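In this view, the complex is presented without one of its protein chains, the others remaining in place.
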Amino acid sequence: MIKTYAVRVFYEDTDFSGHVYHANYLKYCERARSDYLRVVGIDQNAMFAQGLAFVVRRMDCEFLRPARFEDELTVETRLLEMGGARFELAQAVKRGEEPIFSASVTVAIIDAQGKPKRIPHEFAQKFQR
Amino acid sequence: MIKTYAVRVFYEDTDFSGHVYHANYLKYCERARSDYLRVVGIDQNAMFAQGLAFVVRRMDCEFLRPARFEDELTVETRLLEMGGARFELAQAVKRGEEPIFSASVTVAIIDAQGKPKRIPHEFAQKFQR
Amino acid sequence: MIKTYAVRVFYEDTDFSGHVYHANYLKYCERARSDYLRVVGIDQNAMFAQGLAFVVRRMDCEFLRPARFEDELTVETRLLEMGGARFELAQAVKRGEEPIFSASVTVAIIDAQGKPKRIPHEFAQKFQR
Partner (left out) sequence: MIKTYAVRVFYEDTDFSGHVYHANYLKYCERARSDYLRVVGIDQNAMFAQGLAFVVRRMDCEFLRPARFEDELTVETRLLEMGGARFELAQAVKRGEEPIFSASVTVAIIDAQGKPKRIPHEFAQKFQR
């Protein structure tokens, strides 16, 4: 399943080169992941209150084409694998069909001491629905 | 007393207009305030562990001239008044003698419930040294 | 007329205090202004190609209450006055009816040399429609 999330490029996203500042694609991807979690019914505030949090462990990023002020972009998020304490995701930022940015992302769950935790069984069920 | 803090303009600070994005002057001012606190011996992590935090209540900002990539700027911070639960500060961002940005800032101390707290007596002493 | 714009709070917007970082309310307000311009039919990319740009001259900000991760906020923008080379706006960020942030904002139009320019007559018409 591919989950899509819409982003518009504002002043804050660009730099003096006229393009979107490279690190901001990671923000777009994080917004898309948080939105995905919310939609499947995972409440990150409730998790955090229990001392659990998602963290990005690895992110391999390709910056393919520049995006510009007022572009309407789409972030596509695909859950590739969920196992043990890790999620593997593929994310892509597109302008229409044009690829702008792509990343393979590993996300883990940690406790308040920073120790990795197994993914709760109910999470797997929520993603499968 | 005027406390100065140096800032260099990087890609992340600019937008597609070629200038520093306006909200980033507030970041520069906050870096200068945190640096000021650190220098006078106020440890914000220790405060936070006790449930206390500084918050900006009001900030009146004038954007006077544009700054650009690789500019070397100075943030000047002057403590105008400290009383009850509030600090009043004047902050200015300059490029050499050229004024770029100026603000009058009101900062308060709050507890973990967001209630205003009196400024600890020792803080006043630290600023007067 | 009040124009509203919806914002959701993501990780990137918060700081370690658990609240939205103060400077980010200025970003929310800028997104709302850019959206307003787009909706009334003012194309900032086209303006920029002609050497014209909007700049914020003054912004008086009140930080009223903290916002938090996943809050759904609304930015309300009211055009108070448009005359000569300046717009005066009132902007407010709210969570439901609760006021979070408010600002009075002065925006000017400048040319590529940074000189103030009169607001084009057609802009006034676009806002009045």
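A, B and C are the chain letters, set down in written order, and residue numbers restart from 1 in every chain.
In the analysis below, a residue touches a chain if its C-beta (ideal position, glycine included) is under 8 Å from a C-beta of that chain, and two chains touch if they have at least 3 such contacts.
Remember, predicted model here, so these are calculated numbers, not experimental data.
K.L.:
Quick one: say which of A:55, A:80 or A:124 touches the chain that got left out.
P.N.:
For the chain that is not drawn, the touching residue is A:55.
K.L.:
For the full complex, which residue in C:7, C:23 or C:105 touches the chain that was left out?
P.N.:
Touching the chain that is not displayed is residue C:23.
K.L.:
Across the whole complex, list the residues on subunit C that are touched by the chain not included here.
P.N.:
Subunit C touches the missing chain through residues 11-12, 14-19, 21, 23, 68-69.
K.L.:
Since one chain isn't shown, list which residues of subunit B touch it in the complete complex.
P.N.:
The missing chain touches subunit B at positions 8, 10-12, 27, 30-31, 34-35, 38, 44-45, 48, 68-70.
K.L.:
Could you list which residues of subunit A touch the chain missing from the display?
P.N.:
16-17, 19, 22-24, 26-27, 30, 48, 53, 55-63, 65-66, 114
Convention: only the chains that are shown with their structure count from here on.
K.L.:
Taking each chain's centre as the average of its Cα atoms, which is closest to the average over all protein Cα atoms shown?
P.N.:
Centre-most chain by C-alpha means: C.
K.L.:
Rounded to a whole Å, what is the gap between the Cα centroids of subunit A and subunit B?
P.N.:
Comparing mean C-alpha positions, subunit B is 32 Å from subunit A.
K.L.:
Report, in whole Å, the distance between the mean C-alpha point of subunit B and the mean C-alpha point of subunit C.
P.N.:
23
K.L.:
I need the residues of subunit B touching at least two other chains; which ones are they?
P.N.:
Only 16-17, 19, 23 qualify.
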